[in-house]
Structures are given as structure tokens and as C-alpha cells.
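To keep things clear, I will list the structure first and then write my remarks on it.
Left out: one protein chain. Kept in place: all the others.
By letter and in written order, the chains are A and B; residue numbering begins at 1 in each of them.
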Amino acid sequence: MGVTAQLIANGIIAGSIYALVALGYTMVYGVLKFINFAHGEVYMLGAYIAWVVSIGLGLNIIVGTIVAILGCAVIGFLMEKIAYKPLRYSSRLIPLITAIALSLFFQSLALLLFGAEVRTLRQSSVESGMQILGASVTPTQIMILGVSIVLMVGLHVFLKYTKMGKAMRAVADNMQVASVIGINIDRTISAVFIIGSMLAAVGGVLVGYEQNLNPTMGVSMSIKGFTAAVVGGIGNIYGAVIGGFAIGLIENIGIWFIPSGYKDAIAFFILVLMLVLRPQGFFGGKTEEATRG
Amino acid sequence: MNELTKVKVRYAITALIIGFLAGWVFITMLSPGKAGNESETIKFAFLGGMTGDIAVYGVPMSDAVKLAIEEINSKGGIKGKNIELLIEDGKCAGKDAATAIQKLINVDKVNAVIGGLCSAETLAAAPIAEAAEMVMLSPSSTNPTIKNAGDFIFRNVPSDAGQGVEAATFMNEKGYKKIGVLSRNDEWGVALAEVFVNKAEELGIEIVAHEKVEPSATDAKTQITKIKNANPDAVYLPVFVAEGIIVLKQMKELGLNVPKVSADAVKDDSLTRDAGQAAEGLIFLLPGIPESPEFKAFAAAYKAKYGKEYAAYTSESYDAVKILAWACGNSDCSGKGIKEALYSMPEYKGASGTYAFDEFGEVMKGYDFFEVKNGEIVPFER
Partner (left out) sequence: MGYIEHLLIIICIYIILAVSLNLIMGFTGLLNLGHAAFFGIGAYTSALLTLAGVPFGIAFIASFVVAGMFGFLIGLPCLRLRGDYLAIATLGFGEIIRAVLKNWISLTRGPLGIPGIPKASFFITFDTSVKFLVFAAVIAVVTIGIVSRLVHSPFGRVLKSIREDEIAAQALGKNVMKYKMIALVIGAAFAGIAGSMYAHYITFIDPSSFTLVETILIVSMVVLGGLGSLLGSVIGVIILVLLPEPLRFVQLPSAIVAAIRQMLYAIILIVLMIVRPQGMVGEKRYKARVEE
């Protein structure tokens, strides 16, 4: 039936963005066992950088995207070096608070520089959806899905076949052993932040293009992103992807049945359910990781 | 240093920091201490959300307030005294508004407050202002309960009890029998939707769907899908411009092409600029702004000074200042004086309308209809 197809389509498209953002969370957690709350702000900054370049300066959106990706890579790198590295061995709460403070910092920065008005990256006309398998989907939405999938595949290839990718997996698995066999931990961690940030930047640009931008857009994305990461098993890349799509689908199909005011709470509900029933996520490690460690 | 000394040093440093902060608060509190009407200036304050989602309204409104004050001052101020403006960020939250009003009353000793912006701010600050006999005149808080918030609490914007009824009546006239509602999930949207739904049902209209969208949400597709599935003749959209743009765009993408009626808060340049084609045909209500010389003068002045079109509630904010200035000039400019003056104010012709306060400090106003036609916001003949 058309409605079901539409809901599924909505879910998949939303989910592809959640997946991109979730990847950043899960990668950072994988190596540092730390939830980077400020990741959502990187996503937001990506959208704004693209805005400055393509709308503010009038350049092509592709150029804007590239600048956004590079800009966020730098931001991610600096974030780690300045704020997180000194705290790498502190008790877990301290980096958490720092991350949250950073998130607030970036939001204020965006507010200061860009003001609170809503903006959009696309000023061409609004498209009518095409009918695909009973659902109304726009070309832009298909592009989003396509880009996300390409990036995820690219990440998989990177992790599996490149030297740095393998180093990341090694560090995530066991930092001490990795360092013993000669992997440069600092560089690997920086690379993790850089790649995660770049993915988030693309996510931000895609959402800015398809929907709109505002300084607080990172906040709700943060929550959905890391819920997706947890659902998939935090630390697990493939899990993050599946988690992203899962959250997207459940959210969009879920509010068919319950009042739509609860939409954002659905992600949390799933989160809590997962943690209570299966804290290691669907693809995470052993249960011991999560309970009574 | 041995351990004990280190501990002592730590405590000493901590005590110093706290002492410093407390001292700083105390000293700055003591300095601007003179009451407004004793010193050289009269003090007005604007209390509204200046950060976060709400800043898109708060900032232009505070700009309009500044404009009004400049105009008054350039003409000699109030009884020869200049007006000084203080701005406090209420963050659209009760706690912050309460703290802000406390400061404005006790420390800055302002003469009157233009605000709050959000109903949450006004409702939280009202009891404090009331107890301190400080007048608050809100240009934008439309929650119906503010009517009973206090003797010193006024507003020059009609309660949403009016707008919801007007919208429902209009849609009934148009013959829409089945209506879907998508409302912003905050105190403004929920209150307005409630009034609308009650009136609509009273008129025999069936509300086939009622969904909510979070403030500044970026994705309303599933809510829209639900509404579409209920087959409405038309939709009512009490939303702000931020999520309004998304809703309109996604409605078009999903093929929900029925007539759309919205509310005052969508009036902003970004509506036509960012929603483009999707906004075409949208009708919305705005508390009536007369095509009067006062209004035209305001719009021109605002544009000249800030370089953009006036936004929602800016003309009300501008008028609020002028009304308070009038009241201050026609009284001893104390809280009580201003209050009395406001209740007995004869019709005031402002940029946003003609006002006289009823015994609750409320104003009534007709609503004007606007339409988005060919990418422009134009008046709509009902």
C-alpha cells in the first residue's frame, strides 16, 4: 500500500543520514571508548561552511561541499588535539563534560557568526516527488541515499584495505597491543576524528540541501546518531550503518501509531530498550562489555 | 609543599574565586542602582529570547524596540529625559525570565518592561513583576492564560484565543469540511491549535488528523504522510517559519497539495526565499496591521535602519515602546502610574494597529489575511 511504502522510503532516507553521523560516533568510541558529544556540532558546522561558500560567496555547491569537508576535517583534528588529547587518561566523566561544553561552544559560535535565522543550501525550486514503488521520492532524496551508500562503502574499503584503516581497527581492538606493534596511536586517533568529521560534514551538507540549517540542528542529530551507534553495537562500523537505518525506519513508521509529538523520543526509547535488553547492540561484543565490566 | 599546605592552598584559591565572583556581582549590582525616574534617564527593558531557536524573533523585535527609542530620544525623550534601553535574554524559559526580571526590578530599577517574548517568559516573570508593581507589556505572548496574569501585565498583541477562532471561521467559510492540523509542539502552537480545533468542531468541521512537529524540526515527512492519508480538504499549520519552510517543502514533495492556512508567525522574508514554489498559495493570518501612515512610516524606518523587511511582531514591539513612553510621560512614570495610565489610555494609533486596553490588560484586534502569490506576500481579500 502506498502509505507503507512512503513511510519506509521516509525512514530509509532519514536513516542514511543518521548512519553517516553514527559512523563518526562509533569510530571515536571504538578507539577511545568515549562518546564525542560535540560530533553533532561538526555536522552542523559542515552545513554552515557549505552555506558560506555556496550561498554567501556564490560558488558552486560542490565546491561548498568540498570546503565543508576539509573544514570539518580540520575542526575534528583540532578538537581532538586541543580538548580531548590532554584528557585521554582522565576518568571518563571529564572528557564527557568537555565534549558537552564544546558542543555548546560551537552552537554559540554558529549563532554569533550566522544568526539564528533558518537558512537553506538550495534555492532552486522545490521538486515534486516521483513515484517509486508507491512512495513519493524526490531526486534530491535519492541523491542523498546514493551519496550515503557510496561513502559507507568507501569507508568499508578504507578500513579493510588501507594501512591507516587497518591501524584504526587495531587500535580499536586493543590500544596497548597496537602501540606495541608500532602503530602511531596519536596519528591513528587523529585520523579517526578526521574521517568521522568528514562524514558528518557530508551529512550536514545533505540535510542543509534537502531541508534547512540552524545553529541547533546538531543537537537532535547527536542523539539520534549515537543511539544508532549504540543500537548497532557501539564501536562496530557496520552496526552503526544498520543502526542508522533502523532508527530512521522505526521513527518514521512508529509515529504512524503513536502521537507525532513523541517522534524524537522514539530514538530514546529504542536506545533504552536496547541497553536494557541487549546492551552490546546487535553486532557488538560480548555482554560483559556492557554490564558489570 | 607538603600535602596539608597544598590542601590549604586549594581551599584558599577556591575561596578567592568565589569571593571574587560574589564581589563582582555585588559591585556591579550596586553601581547602576539609581531608580529610573530619579536619574537623568528613563529606563526601559526588553525581556525576550535572544539565543536559541527563538532568537530569529527576539533579535528583530529588540531592533524594533531600539528604533522606537531612538526616535523618541531624537525628539527630546520623555519630558526631556532620554530613554535608556536594557536587554535581557529570557531564553524562552521560565527560570531565565524569572532571574532576568528580578535583576531588572531590583538592580537596574527599570521603569517598565517590554516583554516577555515567549508566553513561558511572560508567565514566569508576571508574578514577580506584579508583586513589585512593575509594568510588563508583551508585544508577542499570545497564550490565553496571560489574560489573568496580573494587573500590571499587559499585552498589545491579541490572545491566540482570537486567532484560532478567526482561522477556523475562515476555513469554514471556504467550505472545508475535513481539515488536517500540523502544529508546532510548543506553548504557542499547542494553545493556538487547541483554540482552532475547538472552534472548528463547533462549526461542524471534522478534524481528520492532528499531528505535531517539533520546533525547528528538519523532517516532517511522516507527519505529513499521516495527514495526507486522512484525505483532508485543507490543512491548518500553526507553525513558525523555521519548521514551516520544511513542512511546506515536504508537503509539496509528498504530493499533499490541498489549500493551506497558517498563522502569524510565518511572516518572514525567509518564507518566500527558502520555501520558494512550495509556499505558493499559502494563506496566513496576521493581527491586523492597518495600511496606515503610522505603519508605513515604521516599515520604512525599519528597513532604512536595518536593511530588511519588518518581521513578525516587530511593529508590535515598536508600538509597545511608544505606548509605554506615552504612559510614562502622562504619569509619574512609576509602576503604579504607568499602570493607571495604560488602563485609561484613549485609543492609541500605532504602527501595528489601534489599541485600547480592556480591564484585563488585553487588546482585541481583527486579523488581516495574507497570501503568497507569485513569490510575494500580498494582502488577501477574504
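We adopt the following convention: contacts are C-beta pairs under 8 Å (C-beta built on N, C-alpha and C of every residue); 3 or more make two chains touch, one makes a residue touch a chain.
This structure is a prediction, so every number in the text was calculated from the model and none was measured.
In the complete complex, the residue from A:Ile66, A:Ile142 or A:Ile223 that touches the missing chain is A:Ile223. Only one of B:Asn106, B:Asn257 or B:Ser344 touches the chain withheld from this view, namely B:Asn106. Residue-level contact of chain B with the missing chain is found at 10-11, 13-14, 17-18, 21-22, 24-26, 28-29, 32, 46, 50-51, 55, 59, 62-63, 86-89, 91-95, 98-100, 102-103, 105-107, 119-120, 123-124, 127, 132, 143, 145, 149, 185-187, 189-191, 212.
Panel shows chain A; residues 29, 33-35, 83, 86-87, 89-98, 100-102, 104-105, 107-109, 111-112, 115-116, 223, 226-227, 230, 259, 261-262, 264-265, 268-269, 271-272, 275-276, 279, 289-293 of it touch the chain omitted from the view.
What we mean here is this: only the chains that are shown with their structure count from here on.
Remark: chain A residues 3, 6-7, 10, 14, 108, 111, 115-120, 123-129, 136, 138, 141, 207, 211-212, 214, 216-217, 220, 251-253, 255-256, 259-261, 263-264 touch chain B in the complex. Those residues of chain B that touch chain A in the complex are listed here as 51-56, 59, 185, 211-214, 216-219, 221-223, 225-226, 229, 241-242, 245-246, 248-249, 252-255, 268, 270, 273-278.
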